[in-house]
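Here the complex is missing a single protein chain, while all its other protein chains stay put.
This part shows chain A:
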């Protein structure tokens, strides 16, 4: 029994090489080092904001090549998050801002008047804002004064109800400088956590109500040149559940106002006065244009009311327990009985190349979902303008579902519609409330609908709902890889939920970027990140892993076969030093360098042909089939090594010219030598991108093996107890037959592989291989690539050292290789610092 256990353990030790520790080490190294390339990529560098891509985790590089669903936030991700005030609706009238003036637009209640008169009244109004108010007030008709009062209040509300900061340096400068008199809005620098607020305050400033600053207790507003101090009593901060914020101020006249600002869905129900219906229509119209809307309302407190309010707020704020809930209650109490002032509409410009990026992602077989907190109409129109929805798309809607059964019915109807007209692409619009209904009871049905839609838009989503949607997709039976892109704090939950989280380093702070796996500056970089980097990393890691298994199958199988010829006595075929160094020295570097540098296709091709991404989707390169292929290849190679050597020795005839005999160590070394060469050359066959580094490590590995073996076998090592390997390798090399056998076995092994590759390429070419064909001969010659190539980089010193060692890098050679490669690289790369490399470095 003891014997059995010890035998078992000995075999365990013998065969533990199949899954070597070095696999983990190499994979980790590859991931860590490889992730630098993302940060280094100039194409992912945003010049305006001086931001390069950040890699926060190096574990997910290859997942970038496997993404099937992209969930993207809208604001700040698809759009610039640079708000521009466009329109507003005040008291049921719509106005447009043109060059810092408000111009009414559209059908107005008093349409009986001609346009001309209307315009004149407006110019009058605008004049007003530039003149002193007193003179104009007298001349204007009664209704216009009313109008102006409303305007006044509206913009006061806009310029008071916010948390915008002013950069101090600028205000000082403005205050002391010569521009004090004609203070223009642009000279004030506003900083806000929310770009909407910034845009609104700036717009108010352009109109003439300039927010100058806030000290501890007061907010200063310059209304038409006249300074007014408002005492800031309370701020009811924004939160994403209430979707509104409000301030309570004391006007110079002593009246206390509450100004509230928020999403129309959260303000309108609280309103009791004002042009609610008209404003609602206007808000919807704004939304259809893809503008972001906010409603503004106010409430005037009597001093009694204010006391009550003040008390409640104070209590809530000082509560020690359950402060959150109490605060929410207090807010609820305060923000009611509002009088609607109007609505604002700000435009959020799309980032550049969003449409192209989304199109590319879709062509790559990635489903893009837009998750946004915006209104349904806004979201749809933005989706249309950014190419997420096509005009040709059949847009299905699942919105405003109130009850469970209704929702289910609607879903079934949608599913039917999809099956009925399957020619058209489908887009689905879901809003937050319907979604929560759909997710609660009818997940399967909902998933069914979603899977058949090429574009899905979820609007009115709360941050947690975003994460929920992602989880739903993540745990669906296909287990697709999901990617979430977002920029703000509200996207953090979804970024963390998705397999790959990408943060946009935008204007809404860095929470998203910090919590993400990768942070990029612009949405458009996503296409390069996925299509090029993701593709490369996936290919690299897939080959790396399979190659590791292959080479260790090659390594261990002869060992196993040998047991049949040594009575299963656990005799190792190779010397222990070879056993140890095989994975560490002899075969590790080529695969590592391959997995860092391999580019099976030119990056431009990958970027221009997003469809190539489909070639690697669903983990294709690590499928059972390819894995089996590699493993079988490993086994067949191992059989060739072992039985080749076995038959070569045959009935143990002499293989030396002097009739002397080999021993078991020579036999093992023969197998090992063939193996090292085959495995290395096999890597060479896989490599499509031969830089000088690849040449160095590939041929270097083989040369190193030979030199090491000669050295190791050439000395009687005093500290080793057994001298089994003494002169074994040299004896092996002195045998002509062994040389012929090595050549034969290496070539036979590789022929199998070449055969398979060539037949595959010609019989069933993948689109990747087709794409490779189109750009053949684009590269440079083998010899030229061999020339060591130091740029003005970190590798310069290494390069120089290498040159000294190798001494084959003549200056003329370098310039020649450049001229050969120049036309290729300069195609659409503007800068090429490398071409400035002078020959003196060599």
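One rule holds for everything that comes next: a residue touches a chain if its C-beta (ideal position, glycine included) is under 8 Å from a C-beta of that chain, and two chains touch if they have at least 3 such contacts; residues count from 1.
Here, contacts and distances are computed from a predicted model.
The complex includes a chain that is not drawn, and of the options "Phosphatidylinositol N-acetylglucosaminyltransferase subunit A", "Phosphoserine aminotransferase", "Cell cycle control protein" or "SUMO-activating enzyme subunit 1" the UniProt name matching it is "Cell cycle control protein". The omitted chain makes contact with just one of the residues A:218, A:452 or A:599: A:599.
Of the options A:99, A:303, A:321 or A:658, the residue whose C-beta touches the omitted chain is A:658.
Contact with the undisplayed chain is limited, among A:24, A:40, A:333 or A:711, to A:40. From the options A:569, A:608 or A:767, the residue with contact to the unseen chain in the full assembly is A:569.
Contact between chain A and the unshown chain involves residues 36-37, 39-42, 45, 47, 49-52, 163, 191-194, 216, 235, 237-239, 317, 488-489, 506-511, 562, 565-567, 569-572, 597, 599, 602-603, 644, 646-664, 666-668, 685, 688-694, 716, 721-723, 726-727, 731, 735-737, 740-741, 744, 747-748, 751, 754-755, 757-759, 761-763, 772-773, 776, 778-782, 784-786, 789, 791-795, 817-818, 820-821, 825, 829, 831, 833-834.
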